[in-house]
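Only a single protein chain was left out; the remaining protein chains are all shown in position.
After this line comes chain A, so read on.
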Amino acid sequence: MPPPPRRPNLLGSDSDSESETVPVRKPATKPLKPPTFTPAAASSPPAPAEDTPTAADDDEDDDEDDYLSMCIPEPTVLQETLTQRMKRQQRESEIRGRPKSKAELAREAAEKRDAALAQSLLSAENARQSKGLKMMQKMGFTVGKGLGKEKEGEKEDMRKLEPVGVQLKQDKAGIGHTSEVKRRMEEAAEGEGAPKRREVDPEEYRQRVAEEREEKRLQGQFFGAQKVLEGFEGGEERKQTLRGINVLWRGLVKHREEAERERRMRYDMEQGLGAPKLPGYDRDYELDAEDKTALGIEPAVKVERTEKGRTYIVDPEEDEGEDEELAEFEELPWAEKLERITGWLREKHNYCFWCKWKYDTAEMDGCPGTDEDSHG
C-alpha cells in the first residue's frame, strides 16, 4: 500500500482562519481498497507506546485467564469436599451462562433502562448528594412539589412533577392497534374462564396432586388407546358423520374438529385486524364479491383439508343436537373408560393395549392378562 500523501501545513498559526495551521491531507478521490488501513489512520501519529496497555486492558486479560484455569479441571482435585464441589459447579454454571446472544443483551439493556426510567431521581438514594437538588432547595424547592409560580386556586397536579415518559416504538402498528389486539384476546379468553384457585392445606394438596397425576396418566393412556382404535376402525373412510363413529373414539374426532375450527377462527380474527384490507372507508357498496376477494375484505373460500388418513369432514349441522351417547360416555371416570376401550380392543381386534400387540387368534396366546398390572 503506497504511503498516503499528506502535506502538513507548517504556516504560522496566526494566519487567518480559512488557511489555519491545520494539516491538510489530500483526500482519497477513490477510496483505497483495504479500509482497515486508510490514509487518515496511517498519517495519525502512532499511538504512544506507553499508552497501549492501560490498566483497564490489564483487568480484562486477568479475567480471561481466570476463566481458562477454571475450565480445565485440575488433576489434583481427585477428592474435593462438598463445598468445593458446590463452589466449582456454581462457578462453572456462571461461565456457561456467560456468552449472551445479541437479543438477550438488548433485552437486558431495555430492562435496565426501563427500571432506571421508572426510578425518580429525587427518591434515589444518592439524591441527597446531588448539588443540583441542594441548589434548588436553596431557592425554596421542596421534594414532592412542582416548579413554577404558585398561583392561587391552582391545583398542584396542574404542574408537571414527572418527566415525560420515554416509549420506544419498535413496530409499525397503527394507533390503537396494540390495545385493540389486547382487547380481542381478552374477549376470546373470557369464555374459557380459568377456575379460581383457593387455599388448601398441604396434606390435601399433596393428595390431590397425586390423584391428578394418576388421572393424567390414565387420560394419556386412554387417548393412546383411542388412536389405536382409530387406526383399526377409521381406516379408509374419508367422510363420516360424527354419530356414525364408535362412541369409544368419537370424542377424539370431535375434539380434533373443534381445535381445528378454533385455530381457523383465531387466524381469521388476526387477519381481520387490518391485514390485507383497505382501510374501511365504508365503500362496501362499490365492491362486488370479486373485488372483495381481491382486496382481501372477505376471507377466501375455505379449503378442505386433505390430510391423509385423518380426513373427517363432519357435517356441522349434525353437531347442533346433544350427543347424549357421547356425553354419557365422557362422564365416566378415566379408569372406567380405559377399561372399556381396552376390553373393546381385545374383543373386536384381538389387540392387547398393554402388550401393544395384535394377536392372530381370539385366545390371544401369550398375553399375561387383561389389565396393566399383570403386564408388570
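Assume a residue touches a chain if its C-beta (ideal position, glycine included) is under 8 Å from a C-beta of that chain, and two chains touch if they have at least 3 such contacts; residues count from 1.
Basically, contacts and distances are computed from a predicted model.
Within the choices "Rab GDP dissociation inhibitor", "RNA helicase", "Proteasome subunit beta" or "Mitotic checkpoint protein", the name that UniProt assigns to the complex's undisplayed chain is "RNA helicase".
Among A:87, A:112, A:227 or A:266, only A:112 touches the chain that is left out of the view.
Among the residues A:173, A:247, A:326 or A:364, only A:173 touches the chain that is left out of the figure. Considering the full assembly, A:146 is the residue among A:146, A:333 or A:369 that touches the omitted chain.
Residue A:129 is the one among A:89, A:129, A:241 or A:374 that touches the chain missing from this view. Residues of chain A that touch the chain left out of view are 8-10, 13, 17-32, 35-36, 38-41, 44-48, 51, 54-57, 59-60, 98-100, 102, 105-106, 108-110, 112-113, 116-117, 119-122, 126, 129-136, 138-141, 143, 145-150, 159-170, 172-177, 179-180, 272-275, 278-282.
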